[in-house]
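A single protein chain has been omitted from the complex, and every remaining protein chain is retained in its original position.
Up next, chain A:
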Amino acid sequence: MKLLVVEDDPDLRRQLVTALGSNNYTVEESADGEEALYMGEEYPYDLAIVDLGLPKVSGIDVIKGWRAAGKEFPIIILTARGDWQDKVEGLEAGADDYLVKPFHMEELTARLNALLRRAAGHSKPVLEFGPIKIDTTGRVVYRHDEAVKLTSYEYRTFEYLVLNAGKTISKSEITEHLYHQDFDRDSNVLEVFVRRLRQKLDPNQDLDPITTVRGLGYRFALSASKDSE
């Protein structure tokens, strides 16, 4: 999942980028509204965190600009004043949730997880697909209730496929959403991740959770257990 953090205070921005990065998110950052507006319109983000008090272009205008350009990724606003007028204006401009500064990083990750799941059409934090269970809050994958050891990039790849379950996702889309812009797109790293994921999640080769759609990409093929929707 690729996130955009728009915050003008360098210390808070650094903390956000570090904390979210260590939570297995790919994070890109911007310090002013003008640049943020451009980045949000040009690159495929899965979620944006926007401070309302930005230099050049205000946070509200950035959000309005993105929504006017047809961008639908979820947005969390950060507000320092915390009065309801600010919150309501932000939500009316197109944001989906708000946090008042100072906030706990745990609260931010919980909120953004909820928004990402909601965007993918799931309301509960733990998604079950037969024997395979994925806890999007703890960022752990279980197989027959046993935690599967995944590297950060393996988890990201798997989560992206699961949140887009049933859809065929092209390799380029996965790389765009999981890696920074300077990632070498020609490398076969993705194939390596998918092969390892298959080995770890389906050692007996009786489940086939990730199917390869020739020439198009990959698809997470298991269907969700009923109570996980």
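One rule holds for everything that comes next: a residue touches a chain if its C-beta (ideal position, glycine included) is under 8 Å from a C-beta of that chain, and two chains touch if they have at least 3 such contacts; residues count from 1.
Here is the rule we use: contacts and distances are computed from a predicted model.
As stated in its UniProt record, the chain not included in the shown complex is "histidine kinase", which appears among "BolA family transcriptional regulator", "histidine kinase", "NADH-quinone oxidoreductase subunit K" or "Ribose transport system permease protein". Contact with the chain not shown here comes from a single listed residue; of A:G70, A:P102 or A:G215, that residue is A:P102. Checked against the full complex, the candidates A:L4, A:A114 or A:L190 give a single residue touching the omitted chain, namely A:A114. Residue-wise, the contact with the chain that is not shown comes from A:L91, picked out of A:A19, A:V57 or A:L91.
On the side of chain A, the interface with the absent chain consists of residues 81-85, 87-88, 91-92, 96-98, 100, 102, 114, 118, 123, using the contact rule stated above.
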